[in-house]
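Let me begin by handing over the structure; questions about it come next.
Missing here: one protein chain of the complex. Every other protein chain is in place.
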Amino acid sequence: MSAHRPEVGDRFRRFRDRLAAPDPRRATPSGHDAATSGAPADATTGLTPRNGSGNGSGRQAGTVEPDSRRPRRRGGRRGGGEELRVPEATFTSYYGRPILKAPVWKWDIAAYLFTGGLAAGSSLLAAGGQLTGQPVLRRAGRVTALAAVSASAVFLIRDLGRPERFHHMLRVAKPTSPMSVGTWILTVFGPAAGVAAVAEAAGWLPRRGPLGLVGRALPPVGHAAGLVAAATAPALATYTGVLLADTAVPSWHEAYPELPVIFAGSALASGAAVGLLAAPPAQAGPARRMAVAGAALELFGAHRVETRLGLLSEPYRSGRPGRLLRAARLLTVAGAAGALLGRRSRAAGALAGAALLGASVATRFGIFYGGVASARDPRYTVVPQRERVNAARTGADPAAD
Amino acid sequence: MAEAHPVGFQWVMEAKRRGAKVFHVDPRFTRTSAVADAYLPIRAGTDIALLGGVVRYILDNELDFREYVLAYTNAATIVSERFSDTEDGDGFFSGFDPETGTYVQDSWQYEGNEDSSGSGHTAKERDSASGLEHESHGARVDGDTPRDETLQHPRCVYQILKRHFSRYTPEMVERVCGIPQDKFLELAQAWTANSGRDRTGMLIYSVGWTQHSVGVQYIRTGAIIQLLLGNMGRPGGGVMALRGHASIQGSTDIPTLFNLLPGYLPMPHHADHPTFDEWVDSIRHPGQKGFWGNAESFAASLLKAYWGDAATPENDYCYGYLPRLTGDHGTYQQVLNMIDGKIKGYFLLGQNPAVGSAHGRAQRLGMANLDWLVVRDLFMIESATFWQNGPEVATGEIVPEECRTEVFFLPAASHVEKEGTFTQTQRLLQWREKAVEPPGDARSELWFFYHLGRRLREKLAASSLPRDRALLDLTWDYPTHGPREEPSAESVLREINGYDVTTGRPLSSFAEARADGSTAIGCWIYTGVYADGVNQAARRKSRHEQDWVAAEWGWAWPANRRILYNRASADPDGNPWSERKRYVWWDAEKAEWTGYDVPDFEKTKPPSYRPPAGASGPEGIAGDDPFVMQGDGKGWLYAPSGVLDGPLPTHYEPVESPVRNPLYRQQANPTRKSYAHPVNSVNPSPPEEHSQVFPYVFTVSRLTEHHTAGGMSRTVRPLAELQPEMFVEVSPELAAEAGLAHLGWAHLISGRAVIEAKVLVTDRLTPLRVDGRVIHQVWVPYHFGFEGLVTGDSANDLFGITLDPNVLIQESKIGTCDVRSGRRPTGKALLDLVADYQRRAGITPGGHAPAVTTDQDVEGRDGS
Amino acid sequence: MVPDPNSLYGPLDPAPDAGYEDAPPRMGFFTDTSVCIGCKACEVACKEWNGVPGSGLDLLGMSYDNTGALTANSWRHVAFIEQPRPTGHGAAAFAGTPTGATVSAASAALAAGTAGPTGTDPGLPPGSPSAAARMVNGTPTDGEPASGGPGSRVDVLGDPVAAREPSAHPTVTRDSPTRTNGGAGPQFLGMPGGQPPGRGTGVEQRSDFRWLMMSDVCKHCTHAACLDVCPTGSLFRTEFGTVVVQEDICNGCGYCISACPYGVIDQRKDDGRAWKCTLCYDRLGAGMTPACAQACPTESIQYGPLEELRERAAARVQTLQERGVPEARLYGHDPNDGVGGDGAFFLLLDEPEVYGLPPDPVVTTRDLPAMWKRAGLAALAMTAATVAAFVVGGSS
Partner (left out) sequence: MFVGSLAWEGVSGMGLRTFIEGWPVYRQLTGTDPLGRGAAAKSARSAGLTARTEAAESVARSVCPYCAVGCGQRVYVADGQVTQIEGDPDSPISRGRLCPKGAASKSLVTSPLRQTTVRYRRPYSTQWEDLDLDTALDMIADRMLAAREQTWEDADEQGRPLNRTLGFASLGGATLDNEENYLIKKLFTAMGALQIENQARI
């Protein structure tokens, strides 16, 4: 990206911080809007706060849409009336209608984010187990990977408007389309994970006869397939970050540096969780370390998107996404702690694993719905862009103040 | 115009692009206002006051195009000393007969012509809507009327005009119309500054001007301005009616109207026209100048076209077959007669009066009291289902099981399923080719009426009754084609055009019409449309391949002339007024008129021609008299006859108005046509009591997205979804006063009905300050009814029936009402609500407002 | 063939970039809202030609807009904005009439809550009333001093700087806090407050008014995110430089919908596929004008080679500004903007967001290389973490 591109989020955060300083709790409901409506101009030009309609509209906005009214007025669409932590910025739009079309993806895409990550994480776990000779981890990883990648396929196809045309995904290979890239990753990963998992069935096959031959051939084939799956797994886990970020959805797009990190961490943690659940404490050492690493990445990334993006962090902190991400944080911390502290207890390990899986689910859904919320409210589209335009018009770089 | 005629409006935008200034005067801020340079909100029904203000502005500042006015209008003509003006009569001209509520026009005549009034007593003419025949046919005017070319004579038209409009000051415009003075002055300045030798201005109107009890006079006022400014007969000038239906002009030229025969020949009146000669003489006024002198040829040729071989000079071309008027047989009289059980059958041909006509309840009640009703339409419209789904069924006024009317619904062919000509708003005939066969039982009207006529004739074939001769002798032998035996529209067009009876050769000009029975012409003004046996209306030479007049696209009556009276585009000597506005001029070298258009003048009559004494007909028109249909060849600033409610326009309040006429003690048009019928009523207006029961003014008009009564738009999904619900537009101020909420419900109550609508509270409407009072106006679209994809109450239900005296068109652009929040009651409660309002307003069934109000209380009013 | 260095961002001729050798000139729309009369012929003509299904029969109360937005079932959308603001030329519409406070803001706020079942997803969800109310003021702009610079066309209120002569009528002073929103506060429920009409002090009177109309359409971006993210190649660039959904390919994955920075493309519920303006690709191939542009009575929608349209548009803006319409500005014309310029661009009379357009859209794929880089780093970290997890601790 070009160096001179203004950092919308940063600028807004600083602006907000400065704004919040004298009156962090927004004492008067009628004041906050006026302050915000004038503020962009202050921030960009240093002029005195605008008078006239600016103040007027501020008052009006305050009267028109007090926060307490929001839930009723907007129905349940925005996920409840939790108080916003960022004062509403004055912005304009066409009858307040969203400028963007919110993602039409349903919950199954959020679920896929989880299962895809789980598949990736668990196939890494399996490969680790495979290479370090820990069959419990290997088997659990491989089976989970197949189950997760199968579920992923179901979720992905289910979500299509025309499910019977799912194979059209294979018409093209477009590096510009994370979904196309993902398709091809899944095309490699899926069969590999499948073969690797099937190879686990070798032990159940009769020793003799044609099936015996298969049984003998399976382990090496599974070995190779497991490595192929593991090799593509990191891509599978992280491309979904790009999948969300490569959209016009404001809170997804601006979070593009973090999303792959969060998703990588979340995938690692969920894969590790499988190990924690499947393996006795004695064999779960790698899983514990994976869990901690994953949790660290996830927590770091999630913290960044919740704080770095200024206005665009807001959807991640409010409403349902906020609750989900807070739950994810708690579960992640609990899971990581459990993994570290519960070295001796199978139950503790399993609990930690469950917590991490739950955390991963919550993270994915939180990120998913946070983005959706940002697309539904024109404020998140207009305000950052308007700031950018105003900055360009005045020639000032507000980020440099 | 942008609302109702968007494609025509492209030319306004084109003009604007080239720097023209667009003014828009409307009670509400419309799509037109949005792109106009100036918007003037006006109180509905006060246009004459506004235009009168412009006339006064022109005259006071001597901004008229004097050379044009002197030469081409009757400004210099001296009017009888018996004439007295509204200035002296408190709203009345001389000659009013309170008994009949009409004028005797003798005193309005030019000096020396007092006894040759075209109409004399006008009561009869009002009933038969025939007053205007004298305007279009020209009043009897002697060859030499006294004139004062200095315009100083106190009784010359110019001075009368000046006196008449002297009280239409900017202050008065503001008082009456609610238009601020500076805005008015801006309009007047722009209009006058853009007229003259080098520039012309155009005036465009539509039913916003016609649907009033003073509608004709609205247009008269516009015409006076355009004549004063020299904007008539010149390119970029004129008074243009934007008509609302594909061939409404055609259905006026070839009239499906009770008072006319094709080519504006009057339907004979039983008392005035017992014989052919009397009928013809009433049109041509023997001895009179102008082109109506040839009326006998047109009349004889029409009868010849109707009755062919049976029509001979000896039997006056079967003149005796024509039915005779005895009075008012107009559509509203018909409806009242239906309610009274006097009419048995009714045809509706692509028309939906249950929604589209004033007083919808009367329309539906009338139809419910017929023996039979034939509806021919594309869709199942409200007028076909009133007995089943109409609002009166809900109120119990119509009970299907008790409703006698036998209803035939016959599907009609659409415009692409038949061929024929439409005449559009500029008199241009355009032939439509047939694209596909109509579906199922759908048939064209041509098919229906041809075969109906055939069948009627078959059924009567053995009749020996004299009354059946007219039908049996009728020429009714049009060739048909195809398995459905569709009559040939071209053969009908050929008959309309006219032909030489002996050779069958199509005529090429109405100048070829003869009164000796050798020519048959279905509509003389259309002669030439089939010249040389070629369907001229089918011409489609691309605009890219011809000049801007585009004379080879379609065919305009008369004689493919695109601008009427275009002789006026040249000065009296025959030279263009200016190079910029050159259009038709005298080519001295070739000794003929030439130009871009077909000259509206005898081609070789030089500008210097002066008629010999006693000349009549076209011969009597001088070489510098451009208005060749007029008896004096002049444009009439002052109409000595022809207009029943006055020789000059006068502001009268609408019949239903919340305010007292600020100009005269006479409140409303004293000559308006009222019907004292129990179903009809008029809300009280000052000086009557109780006018405050209906404190608000409502006006109706079209939306771009819908067409008239909605039969062709509420049934069409891509249109229905663009305006899916009935609504009422109110100003914020009225919303506050009446407690209305945006997108909430309101109901509007008049003395006739109550309708409900969703509310749009919008800044586009404004209250007006009128004579010191604040007047609120609301606007409703009239497109909605109870059938179709989208439905709603019909705005026209609110109106009563009061007509303009000249043309019997109803006042349906303005009425008074009350506006209340919430939905209307239903069932009997609805009737109770209306009854309650009637009681409070003192409305008695069949009662109507007094015609004359000069003897009423005049308190709080000046100008008397 | 190596992709153009500006393949993802910056000025680009998109057709050659998409593999068309000898591509015809890039075709597009210039929509001049200053001559739009809001007749909606474009909406209907589009539906007739393209067989677009109905989009709901709901009165939205958004002035005369009952379409609400561009959706899969409305490929043209005419926006209507009522504003108690000066027109920049001509007289104040309601000067001298006994008006009270304006209601445009309150009505807009109420209309924001209307639902419009369009048969599409996400279609037309309800909006934010406060943002709707602000629409009538125009957008607060950068507040640059009126003294100079190219950005000084509008003052801090977004009003034209070229103030009209004070009217003889009691119009309202420019900085009156109640001028443009006067009664909007208490009148939120559509019950305009304020004083009885005609008895106001003058300050509450509304006099200025303008009614903006704009026919919106797919922008056919130079850098079309919808196209680039489409995983099936259903969305493709035509030889005319336009962006078209191939209905035989689309499988309804919905990615394009999230990617479009203008909120244009949308999904049909009963059909599952994504639909939008094709710029009448079939007609273009036959040398015909797109249906909307052909129908447009006032030449508000102009169709032609983009280069030519841009010149025409620049001239039009100049003309308007000379004629006292300083608020006229172009939108989407600049090849250096965030999407490399639009194939369908506009002349607007207010800030873009007033019309429901994003003020400064940037194609998401501009950052795609950086995104892939971050994903790669994250993947590496993931691999490293796994390796470490198994290697560092050894087998415990």
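Order of writing sets the chain letters: A, B and C. Residues in each chain are counted from 1.
Operating definition for what follows: a contact is a pair of C-beta atoms (placed from the backbone, for glycine too) under 8 Å apart; a residue touches a chain by one contact, two chains touch by 3 or more.
Keep in mind it's a predicted model, so treat the numbers as computed, not measured.
Q: Need the list of shown chains touched by the one chain that isn't shown.
A: Per the touch rule above, the missing chain touches A, B, C.
Q: Looking at the full complex, which residue from B:R455, B:R823 or B:R840 touches the chain that isn't shown here?
A: Touches the omitted chain: B:R455.
Q: Decide which residue listed in B:G112, B:G320, B:G517 or B:P695 touches the omitted chain of the complex.
A: Answering carefully, the residue with contact to the hidden chain is B:G320.
Q: From the list B:R404, B:K590, B:R610 or B:K828, which touches the chain that is not on show?
A: B:R404
Q: Which of B:D148, B:D182, B:D281 or B:E445 sits in contact with the chain that's absent?
A: In the complete complex, the chain left out is touched by residue B:E445.
Q: Looking at the full complex, which residue from B:T46, B:S569, B:S713 or B:T816 touches the chain that isn't shown here?
A: B:S713
Q: Contact with the hidden chain only, please: which subunit C residues?
A: On the side of subunit C, residues 1-3, 7, 14-15, 17-21, 39-41, 43-45, 47-49, 227-228, 233-239, 244, 246-249, 280-283, 285-286, 288, 291, 294-297 touch the unshown chain.
Q: Which parts of subunit A are in contact with the chain that was left out?
A: 165, 167-176
By definition in this document, only the chains that are shown with their structure count from here on.
Q: Going by C-alpha centres, which chain is most central here?
A: Centre-most chain by C-alpha means: C.
Q: Measuring from the mean C-alpha position of subunit B to the mean C-alpha position of subunit C, what distance in angstrom results?
A: Result: the chain centres lie 43 Å from each other.
Q: Give me the residue numbers in subunit B that touch at least two other chains, ranges are fine.
A: none
Q: Out of subunit A, which residues touch more than one other chain, so two or more?
A: Where subunit A is concerned, no single residue meets two or more other chains.
Q: Note which residues of subunit C are touching subunit A in the complex, please.
A: Per the touch definition, subunit C meets subunit A at residues 8, 62, 68-69, 79, 81, 105, 108-109, 111-113, 121-122, 124-135, 137-145, 151, 156-157, 174-182, 184-186, 188, 225, 228-234, 249-255, 257-268, 271-274, 351, 353-361, 364-368, 370-372, 374-383, 385-396.
Q: Can you check the complex and tell me which residues of subunit B touch subunit C?
A: 2, 6-7, 9-10, 13, 16-17, 29, 31-39, 41, 178, 180, 182-183, 186, 703-705, 717-725, 727, 731-737, 739-744, 758-764, 766-769, 774, 776, 789-790
Q: Any idea which subunit C residues touch subunit B in the complex?
A: 34-41, 43-44, 47-48, 54-59, 61, 63-64, 66-67, 82, 84, 89-91, 93-104, 106-107, 110-111, 114, 167-169, 183, 187, 189-194, 196-198, 206, 209-213, 297-299
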